[in-house]
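Missing here is one protein chain; the remaining ones are kept as they sit in the complex.
Presenting subunit A:
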Amino acid sequence: MHTTKFTVRAAKRFPSAICRWNSTAVEPPPAGGHLPSIATSQVLRTTRDAALRTPGLSWADEDSSGPSRNIVGGRETRKMNTYQAVRDAMSIALMKDDNAVVFGEDVAFGGVFRCTMGLAEEFGKERVFNTPLTEQGIAGFGIGMALMGHTAIAEIQFADYIYPAFDQLVNEAAKIRYRSGGQYNVGGLTIRTPTMSVGHGGLYHSQSPEGFFMGASGLKVVIPRSPIQAKGLLLGSIRDPNPVIFMEPKILYRSAVEQVPIDDYELPLGKAETLIPGNDLTLLTWGTPVYHCETALHMLSSPSPSMEPLVPTSLRSAKVELIDLRSILPWDVETIVESVNRTGRLVIVHEAGMTAGVGAEISAEVQKRCFLKLNAPVKRVTGWDTPVALQYEKFHIPDAIRVLDALVETLTY
């Protein structure tokens, strides 16, 4: 109502402008410009054929004794966003494993991000149930269940709330196998938790705590970038015989859409994936920034007129290798080192702050292993070492411009 009034008034005041606006048939340019975004990303597999040919995918069908099949014929896919893919993975886990249970705050109602929609109705309230708001308790409780051989799929509602459970995860889940000399383990435990920024989450809903778990040998930490990845990696995590913290980038729950195979399949843990091959620079990231990096690569090869002076012409044909790390712990040292030995340059992008973040560990290891091959210092593009402020979240996260700046700096070093 208010808008209409404004438009009418504006039309009176600037009749010519309105006329011209109406006279053209083309849509106005999108606010973000004609750059790839999550909606148009080439990284996402939006056709059935591309989805079924996802690298590293292994079908986990009933007959595991038979020869492994690579045929994609007869397999179906369905258009899903990330939360639907996560739900699909849990549905398969619950269907195939009677000892699997899903619990967490409000999961019986579908969860705040709808990842558990309808699971309670489908599998019963004894298997999909709400817990109190009690993160340390949830983690401890899940560890107890897993010790009894159960498959415990727990949700911590936001990764920001995982800190009360930190003790249970680092001191109990990660160490139980070692400290019992292999007698006990909590391999059946998977902790799902939404992570990274959402644009307006602020201090307690936009953090990326993956780095805090990086020194906790015994745990695995996995972060998917898309629906296909989320389903395959989550099923892989649930069935992995080690406790896994599975962090789901929350902004991708709805915005990332792919054709997802409807059958049961897994993607390997501990393996990075090269999304775009290249020989001039290695661009390493995971989760949401995958898409900012893709945008930055587009800006590098074809900058908009206003940015042209900032991107040297010689760099526009640079072949940048984009890698999604996927598993933070253990991280795929071999793939990264092999790539950097070829390219001689590494830029790491993550949303968590720089100091002692995951990038710090990776750059230290890479400079040790690739010291004589490096043509430029390892560059990190990260969130700031401040709390994630509500008002300035867009400036906090490493966006495409900051990634582009790092690419230019590193390529011209």
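Things worth noting here:
The working rule: a residue touches a chain if its C-beta (ideal position, glycine included) is under 8 Å from a C-beta of that chain, and two chains touch if they have at least 3 such contacts; residues count from 1.
By our rule, contacts and distances are computed from a predicted model.
Of the names listed as "Pyruvate dehydrogenase E1 component subunit alpha", "Ras-related protein Rab-11A", "Dolichol-phosphate mannosyltransferase subunit 1" or "Os03g0102333 protein", the one that matches the UniProt record for the absent chain is "Pyruvate dehydrogenase E1 component subunit alpha".
Remark: the omitted chain is touched by one listed residue; of A:Gly270, A:Pro289, A:Gly353 or A:Gly383 this is A:Gly270. Note on the undisplayed chain: of the listed residues A:Arg53, A:Lys79 or A:Arg179, the one touching it is A:Arg179. Checked against the full complex, the one of A:Thr47, A:Ser217 or A:Asn375 touching the unshown chain is A:Ser217.
Summary of contacts with the chain left out: across A:Glu334, A:Asp385 or A:Glu409, the touching residue is A:Glu334. Checked against the full complex, the one of A:Arg48, A:His150 or A:Lys373 touching the unshown chain is A:His150. Touch with the hidden chain on the side of subunit A covers residues 99, 101, 126, 131-132, 134, 136-137, 139-150, 152, 164, 167-168, 171-172, 176-185, 187, 217-218, 220, 240-242, 269-270, 330-331, 333-334.
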